[in-house]
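Below is a structure I'd like to ask you about.
Here the complex is missing a single protein chain, while all its other protein chains stay put.
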Amino acid sequence: MSTSLSDIVKTDRARIFGIRTDLIEQFVDTLQQDLKAKVGLVIVSVFILAAIFAPELTPYDPMAQEYGVFQPPTLSGAHPLGTDSYGRDILSRVMYGARISLAVGLGAVLFGGFFGVLIGLLSGYYGGWIDDVLMRAVDVMWAFPWLLIAIMLVAIFGQGFWNVIFAVGFAYIDDFARITRGEVLSVREEEYILAAENVGLSDFEIIFEETFPNTVAPIIVQFTVLVARAMLAESTLSFLGLGVKPTTPTWGAMLGQGRTFLTQAPWISIIPGILIMITVLGINLFGDALRDAFDVKEGDEA
Amino acid sequence: MTVSEEVEEPGRIPDDPLLRAEGVEKYFESNTGLIDSVFGNEEYVKAVDGVDIAIGQEETVGLVGESGCGKSTLGRTLSRLYEPTGGTINFGDKDVTDISGSELRSLRKEVQVIFQDPLSSLNPRKTTREIIGKPLEVHDLASGQEKRERVEELLEEVGLRASHADRYPHEFSGGQRQRIGIARALAVEPELIIADEPVSALDVSVQAQIINLMKRLQDEYGLSYLFIAHDLSVVKHIADRVAVMYLGHIVEKGPTSAIFKNPQHPYTRALLRSIPSVEGTKGKREVLLEGNPPSPLNPPSGCPFHTRCPEYMGEECEAETPTLKSVVDAPGEIGPPDGTPIDVTGDTSKAEHTVACHWLEEDAEERRSNDPLTGD
Amino acid sequence: MGMRRYIAKRVGHAALVIYFVATVVFIAVRSIPGDPARLMLGGDAPPEAIEALRQELRLDEPVYIQYFYWMRDILFGDLGESIFNNQPVLDLLIGVAGPTLSIGLVGMAIAFLIAIPAGIVSATRRYQVEDYLATLFSFIGISVPGFFIGILLILVFANRFEFLPAFGYVKPQEGLVTWFSHVILPALAVGVPYGGIIMRMTRSSMLEVLNEDYMRTARSKGLSPRLVLYKHGLQNALIPVVTVSGILFAVLLGGVVSVEIVFGIRGMGRLLINSINRRDFPVIQGGVILISIVFVFMNLLVDLVYTMINPKIKYGGGE
Partner (left out) sequence: MIESTDPLLRVRNLRTSFDTDRGVVSAVDGISFDIKPGEVYGVVGESGSGKSVTALSIMGLIDSPGVVEADAIEFRGEDISGYSDAEMRDIRGGNISMVFQDPMNSLNPVMTVGEQIAEVVRHHTPVGESAGFWRELSRKYVTGTDKESDSWQRAVELLDTVGIPDPKERATEYPHQLSGGMRQRVVIAQALAGDPDLIIADEPTTALDVSVEAQILNELLELADEFDVSVLLITHDLAVIRETCDRVAVMYAGELMETSNVQELFNNPQHPYTRGLLQSIPRITDDREWLDVIEGNVPDLINKPEGCPFQQRCNYSFDMCDKPLERHRVSDDHIARCHLHSPEVDTAAHDFDTEATGDRSITSGDSGIIADGNGGDDL
């Protein structure tokens, strides 16, 4: 019997991503059909490209205070988005700001996702006292809203990039743990898990080869939702002065600093604010398209 | 009092059974919360509560009962998918009650399970090739090209095509999926297959295909089956011996012909009567079993069936749990105890037909006069 | 599980969580690298002052003794004194609770009042104008940080039209109307992000309920579509929404703190941020514990509402 190349590729892809190929195809379908998905994809792409290539693309040094203060945005001028109270180029600053947003968004969610998914898998698969202990621990984490963790961290260790990632990501451990556990519990009801046990697979193989791939769709959706929320959290922390570092250009910090000049030069605040809004909106649209494609119930968040 | 003759026919208790289980128990904790355990509020569901069962070489034992009677749990416990709470399970001459690790893995090569829901029992993210190839891989039976060929061979053996190997489960019909499940079980060339309601989820016309397939494979490979079902007529067709389960207990077991021609337990008889038939003249079924089985969380005292028993005889039934006692079969119609059941000996291990009911100790006349099934 | 048992379990659970939170805060402060007392008072503080603080914080005692006193003090509501102005922390926190609670509660009310009807309409008028409008609202809600909404509100309502105050807070005792006029803008800024999530939740939960068998049964009984929706569907749809509304209090909290800064309101958030800048550890600890307690209790409240709308818990039968 002959297997065509495309069959092999399909199977391998399914194995690599742990996603059924028709999920990918379904998503591509959704992308083609759904305006929401297209808009989301464009925004996310622009944002990621701007963040990655900020050093190459920015016209000016984001820290240089030499371009004249409070220049309003002029699309044709030298500073299309204007300058701030120190005479720094806002366009260059927001592009660098995108890097922080992206790094914190991804970093925090990867951090929370790694531990959360692990806890969820073990907790859901083994049940019993392991479940009890892990979920009670998650309950305690959850009783600390991320902002309180951030406040404590900054109070103790001062401001810093990793502190932000840790504070924001820590809060997502419980989101991921709960959603993964819920999925595992329902997958565990499926007879193919018993069948795998019956075939003679080890717990490790059953958890990571049989269970995890079947929980991955809602986890991916959760991932995008939380990247969006992590970026909002980062901007809130920066706005409050608890973020990365006061001098680093981040959207939240720029917005906070510009607040003083709201009547005089509203664009200093409004531009980064709108950028936060558009980017987070784009990621949310993208996540929503994923959700539609994978047909994940939002109730899974509960 | 007659002693059963030694006859060479299916339905005899095997002298040297492949699988022998004694006093098997499986309890589930119903509340596992931290706070509940601290306060000692644990409650147990006695899903399987002291079951003896033996399955011989190339024999098919049917296990029947209503939903929630514990038949699936028993099947899973015997295959060691569940850890038994009590009792012993022997496979061949080996005690497999507490084995784990590599010993358990090698048991998996001998005992395989076919599941009820053919969609749920196949991982939706895996191709047929991966599903059937996995047991070959795990037990080092074949790899590479050999594995590919073996998978395709197995597919053809169960009536599918080799070209089906790279499809995903959702691309098949229910009957085809169940064939994949059978191929997976067959891959390790097991001695015993525990089939947990393998046809309940299938359409009538497909049920017959699967039953015939299972019978053919039994002949070819010399398999033994524990065939679990709620449908007595399916069991009649495939089993050599039948065990009837109610609320975690086996209440009657014996050769298929004895169970169907001369059922002795009131539950078995009521169950047989409530089977709808496609033959005879139109007529309503008698309702012999009122209500539902009680909850296994809070099982009734004494005989588990006494709350619904049409032949309830009083305190005795509530006070004491009847044990399986041997009866000698005499020809008779379904239902009426023409062949009077007689308590033979205390030794039930070799008995063909055993029943757990207090009536067995009563006079046959007495029993007949109380029997709602005799038609008076 | 009966309702009483469920509630008892939940209360026990909440108490346990609060206990662990207090323990974690204790461990966190003790694990500060270096001498916490020196850290709090700054590098150039006189040694006597540091020593006095060490004694006050019982840093010279063994850890388990410290832990014992820490727990005892919390149990009696003694959260220590502010290093900055020596006021009891509890008094400070109570002093700022009013504005924070006002904004949070009014914000929550706004969120629910907008989000739940919008979610229902959006689900029942799927792919129609109403759905797109509601979805737009929810996407803005989940994509815009509360403080930015606050800034926009100030620009529009306070600066441009000048009919609502942009700064400060007035107690309700000094006039409900003035109180409300001060609270409404910050509450909106807090409520919109929270409401956005609740609305999406309501919509998808409602869509799911619309596909349930019992909805078809209700139609097969000849009930009007409105009656099917509101009598048979609504309560079922709200069950998951209630659960999520509790989980998402964290979103609300993040909103309240940053919005307080924007509107210059002396609330809990402002107090905490100021305390961080002053390294006023006792206030930070107290604030964290108090907020966690409120948080846990709000969720307990959500659980109670849950038992009311889910008869499976109220009348037994497990979750």
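By written order: A, B and C. Residues from 1 in each chain.
Going forward, a contact is a pair of C-beta atoms (placed from the backbone, for glycine too) under 8 Å apart; a residue touches a chain by one contact, two chains touch by 3 or more.
Predicted, not measured: the structure shown is a model, and the values here were computed from it.
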Touched by the hidden chain, restricted to displayed chains: B, C
Absent-chain contact - pick from C:S31, C:N86, C:Q173 or C:S220: C:S220
Absent-chain contact - pick from B:E286, B:E320 or B:E361: B:E286
Among B:S100, B:S143 or B:N212, residue touching the chain not depicted: B:N212
Touch list for chain B against the chain that is not drawn: 66-67, 173-176, 203-209, 211-212, 215, 230-234, 236-237, 260, 270-272, 274-279, 281-292, 334
Where the unshown chain meets chain C, residue by residue: 212-214, 216-227, 230-232, 235-236, 239, 309-312, 315-317
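Definition applied: only the chains that are shown with their structure count from here on.
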Chain centroid nearest the full-protein CA centroid: A
Approximate Å spacing (C-alpha centroids) for the pair chain A, chain C: 22
Averaged-CA centre spacing for the pair chain C and chain B, given as whole angstrom: 55
Residues within chain A bordering two or more other chains: 136
Residue numbers of chain C (touch at least two other chains): 13
Complex contact set, residues of chain C against chain A: 13, 16-18, 20-21, 24-25, 28-29, 31-32, 139-140, 142-148, 151-152, 154-155, 159, 193, 200-201, 204-205, 208, 240, 243-244, 247, 249-251, 253-254, 257-258, 261-262, 272-273, 275-277, 279, 281, 284, 287-288, 291-292, 295-296
In the complex with chain C, residue positions of chain A that touch it: 136, 139-140, 142-148, 151-152, 154-156, 171, 228-229, 232-233, 235-236, 239-242, 252, 255-256, 259, 262-263, 266, 269-270, 273, 276-278, 280-281, 284-285, 297-299, 301-302
Parts of chain B lying in touch with chain A, wherever the complex brings them together: 32-34, 76, 79, 81, 104-105, 108-109, 112-113, 115-117, 120-125, 127, 129-130, 134-135, 138-139, 152, 162-163, 165-166, 168, 181, 184, 188
